[in-house]
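In what follows, a single structure is set out as structure tokens and then discussed.
With one protein chain withheld, the remaining protein chains of the complex are depicted in position.
Chain naming follows the written order as A and B, and within any one chain the residues start at number 1.
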Amino acid sequence: MCIGSALFILLTRNLMYAAFALFVALLGVAALYVLAGADFLAVTQLMIYVGGILVLLIFGIMLTQTPERQEATASNRVEVLSGRRFWGFLASVAVFCLLLFTLLGSRFRLGGDTLTSRSTLRTLGVELMTSHLLPFEIAGVLLLVALIGAAYLALNRNPSA
Amino acid sequence: MLSDFGIILLFILAAIVLIMVVLGASRLLRPNRPNEEKLTTYESGEEPLGNANVQFNVRFYVVALVFVLFEVELIFLFPWAVVFGNVDLIEQTDGRWGWFALAEMLVFVGMLTLGLAYAWRKGYLDWVRPTPQVPHTPSPVPPALYEQLNEKYAPKVKVP
Partner (left out) sequence: MYPIVLLSVLGIVVLFLGFMKSKSVLLPATLLFLVLALASNFIDWNQGKVLYFYEMLAVNNLTLAFNAIVLVSAFMIVAMTRGFQDQEEAQPAEYYGIMLFSLVGAFMIIGYEHLIMLFVGIEILSVSMYILTGSDKSNLRSNEAALKYFLMGAFATGIMLFGIALLYGATGSFNLTDIQSYVSIQGRGVSYILYAGLLLLLIGMLFKVSAAPFHFWTPDVYDGAPTIFTTFMSTIVKTAGFAAIFRLLSHSFTPIYSFWWITLAAITVLTLLVGNIIAVYQNSFKRMLAYSSISHAGYLLIAVTSLSPQTENAILFYSLAYSIATISAFGVLMLVSKKKALEGQVDESYAAFNGLAAQNPLLAFVLAVSMLSLAGIPLTAGFWGKFFVFGSAVERGLVWMLVVAVLMSAVGIYYYFRAIIAAYLKEGDIGKIRIAPFYRIILVVATAMTILFGLAPGIFEKLL
């Protein structure tokens, strides 16, 4: 489901359909998180990506859409020089091989305690309050910067003036 | 033994199956005679006008941006809320844990609240009002003349 809708995003010409396919893809990723036993991450994925970022994305599409050009006729293909295409292809194949090699060469075994079905939420809370205190607070600063910057850049004028 | 997420999965499956059963049954039972009127979009009885894909205004975008940021903050609040009132932890630390956690969260939330206050004060959150367009007719006749005409031909009202 995940891969199918991701392919659909790549191939479709309608931006709106692509956004809705992304919705399915993100849901699929959330399901993968659940299967991997990361319940908090799954909820986060649902709330932030599906609930927040996708809405933002659709707003963005509707914002930039011009009424005249309803259906894009041009293909999605990006024109690149053939030389660059060659190098890009080579690089991506190299990275793929590297990662595949890594994946095959590694032994996956669980170090430490066995996987429990207990929720990760409580552990996460305690960790966040004690040992990961500084990143937590600094993440607040990061969000603050993002808030100011987003508000500053998104509006095309100086509202106080 | 089903986990919580297993139950959710069951719910999702049940919902899909139920809808398929209901719609499938009605499809089998109902007569199929579509016409123009029936196929239009349902808009509470109004005639639909134009395409639904209209261009949105920027103001929605800013609100959505701020919304996403605060949603991220909310996500951080979740694990905190679970352990904040934990009796075991509070007893282990003679109650210091609760105050400590509360203070940390206040700093975190306070920082973002200050940011929000900043954006508010700056007017980023103001709803962008469209400036009303005053109709302007390029007429060679100055408005004062119109006034005179009105005065002249206005029906005389007797002032008692």
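Criterion: a residue touches a chain if its C-beta (ideal position, glycine included) is under 8 Å from a C-beta of that chain, and two chains touch if they have at least 3 such contacts.
Remember, predicted model here, so these are calculated numbers, not experimental data.
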Chain not shown, touching residues in chain A: 98-99, 101-102, 105-107, 111-112, 130-135, 137-139, 141-142, 144-146, 148-149, 152-153, 156, 158, 161
Interface residues of chain B (partner: the chain not displayed): 111, 114, 118, 121
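Keep this in mind: only the chains that are shown with their structure count from here on.
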Length of the line joining the C-alpha centres of chain A and chain B, rounded to whole Å: 23
Interfacial residue positions of chain A with respect to chain B in the complex: 16, 34, 39-40, 42-44, 47-48, 51-53, 55-56, 59-60, 62-63, 65-67, 70, 117, 121-122, 124-126, 128-129, 133, 136-137, 139-141, 143-144, 146-148, 150-152, 154-156, 159-160
Residue numbers on chain B that touch chain A, as the complex places them: 3-5, 51, 53-58, 60-62, 64-69, 71-76, 78-84, 86, 89, 100-101, 104, 107-108, 111-112, 114-116, 118-119, 122-124, 126
